[in-house]
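The structure's right below; bear with me while I get my questions together.
Missing here is one protein chain; the remaining ones are kept as they sit in the complex.
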């Protein structure tokens, strides 16, 4: 464990304040399954942060579970979910969506993103079919913010996606496993309130942003709210000691800790990006968030690998490979300094 | 929250040693998804405790998730799982097993239990059908130890179930959400090693026995081991910070804490049972574990409800209702004393 | 093949008029998938017969497929279907409903029937749960008319079921695999139009009543109509040469052939019933339709088995077994005469 870790954003436990909150509340006696006071308070905080007093808020443990539960609750059996080909549900969830009976309708991604134009084209093409019932009907849209490779959507891009969804009555689901890192990016031109007014359902990721685990699902569209707790339970996502989720999200969101931690990690990532850029390295993608994908030679990789842990991401050509460096709420400035010194 | 809680065995957080272990290891950097050293160590401890160095051990977050994942991994699409009608998977998991495509084949329960005889009869009846392929084929057996109403199987009963399973090549899965409370009961005549030699797959429940959450799945049958991690991931049960599970189970099992806590809770439950018995109350069932189901009148309930929280379980007749009192690792002797004084 | 067949109601091909219609139209060129003129005409005939010009009518090949398709189209993922324990979907479809993700919520059957009272009790009990989301939510009701053992519901029983469904917003689905035999029974006090005004969706069975195959699904509830063709296709039930279904149902229903054939088979069954009764035999159930279940001794069975094929249904006691004699559109009067002579 002596290497400095830039491998992912879930290498450590939780922010000390989370640990402290869990410790202090440990012997409180509460009802199970999220019906406790901590969850109630956390729900109120989430609604306030999102500017959506009308929203339903639920807490689940992990991302794959959350994606599968939300999507299964929204779609009819013959419907599929439009998604970037690089989307997490299409690639890295062992077919959890298909296990629930639904096709992931992959659209070519542009730096991890899809566009309103692609959504309109997919729907128009489906409806223009002579016999559309022979094909899976697109029934919702899934996007990640930020995307799996760290890029983000602009407010106008999101509004265009929203408007495409409205034209075809498609609910819009935003995977926010790294939501904070996206919203706090210097390149981001929207607030969480704007995002909450655009998405029909989205989640605020805790696992990768300071919590031990946990994703806070926010449902703003009325028609998607009904019986969601049945869906959570059926999908195995209803934590017996649901309070653990309430305690964590209350702590993360009550005074802005969540966003502070994300902003710090983003700024560390920018320092790493700038250091690689200054040395003339190019990148797989221009990411303004906590994941950076410089393209290195085999020697570079071997050299940096001595002291730092990072992920091999994608072979670019014979001689070059894109790698991933992640910062997180837990990354020390000193670690970034040492990395920059080594670049 | 001023009432003394006997409502369930997951009202509190975790045993202080668990909290301490999580706190001490909090800033360690580890790989995700259960591939860390804590999980490795915990797996070794589990194998040793079970006397099964050959077993595969996996850690999941909750019971419904674990049941759905194991059963989905064992059955072929046209197979169902034999189970007591009162079994958790048949009643309290919102159809998670059916969501995975399988019928729960409910057998009449005798105090929460089924027997080898019932399994043999179900199989014989299926095979005697003229056209068995028109019916769901029984493909495995699920039992709970202890059962959902606190009863346990004797060693000879389990051996008979095992032998029925062998006769028909049915894997046997034991839900051990409250395993410790069963094994430490004075009425229990088997050890965890014997149980591990009888089940093909079972789990050691953490959620209800001292952990924040967590179920340790032990797979002893070779043919059930392959690719189980795919199943966990697909079912949404692969915790990103899997170490949290490893840390907890290592702590619970490394020196017998798990069994100590269970034994204590059982003995408290016996005190409660004896107090009700001494006053002439009868019981829904004679449970030798941490759940007790005395049958009370409306006045009894009203009176006890002033100071104690407990569950209304089942209406018996016009005037009587069975209720549930649970003890747990967190129950104080003083709380039991007060309850007994009030009985 | 020398025994006279009373084994089931699908021993032969189709009524000669069906064969003739298929032969005459054989070389017509039509579009596929039920979008041809024969299907259009058949749809009109079905709507007229049912007195429901507003209904949607679809043709599928077989009963299991139809049940699975309809139920999957109606339920949300966490919902199940209320059904008699003896219902076809619960017993004889190899878990097709569970394969689609849904639990069959079996209610004790009274001679194959369930009642409005049972439906109300099931819903009230579900809603009274402390935490109903831990259990499968009843989402629709399935009954068979006639039932799997030949009994029928009276108009008032159906109206009570309808009213129970209305109280809890449950769609009512009637499996009419043998619909004609039920409606033409002397004991039946309702018409197909009344049935069509009670059910939200039902089907007119062809396979067992004169067609080579085919079930005509009639959807009267507006909210169940949308996108049903997607469901049919996804479930594998969209016949490429859909015209085969249209031709058959047009022929069966255009001038009452369907009902004539059923009435004849029912009257033959009554002759068989009376003959057994006259000899003092008792019955498993008092069936007024084409299936009769006399209780015979081993010697009776051996004797009748020499000349007649029939089904062994259910052991009653050491010495007695209920068997099934079926008549159908194809049963000859002479065959019934010979059977009666042998009784």
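Letters A, B and C name the chains as they come in the text, with residue numbers starting at 1 for each one.
Assume a residue touches a chain if its C-beta (ideal position, glycine included) is under 8 Å from a C-beta of that chain, and two chains touch if they have at least 3 such contacts.
Here the structure is a predicted model, which is why all the values come from computation and not from measurement.
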Among the chains present, which touch the one that was left out? A, B, C
Can you tell me which of B:11, B:25, B:72 or B:209 touches the chain that was removed from the display? B:72
Check the options A:93, A:215, A:251 or A:300 and report the residue that touches the missing chain. A:93
Residue among B:54, B:227 or B:318 touching the omitted chain: B:227
Since one chain isn't shown, list which residues of chain A touch it in the complete complex. 77-78, 80, 91-95, 98-99, 101-104, 130, 133-137, 311-312
Contacts of chain B with the absent chain, listed as residue ranges: 33, 72-73, 76-78, 100-101, 131-134, 137, 227, 229-234, 238
In terms of residues, what is the contact footprint of the unshown chain on chain C? 1, 5, 7-8, 10-14, 16, 19, 22-23, 25-32, 61-66, 68-69, 93-96, 99-100, 207-208, 212-213, 230, 233-241, 243-244, 330
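Definition applied: only the chains that are shown with their structure count from here on.
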What pattern do the touching chains form: line, ring, star, complete or other? complete
Comparing each chain's Cα average against the average over all protein Cα atoms, the nearest is chain B
With centres defined as the mean of C-alpha atoms, identify the chain lying farthest from chain B. C
Between chain A and chain B, what is the separation of their C-alpha centroids in Å? 33
Rounded to the nearest Å, the gap separating the Cα centres of chain B and chain C is 42
Centroid distance [mean C-alpha coordinates] between chain C and chain A, Å: 49
For chain B, residues contacting two or more additional chains: 93-95, 99-100
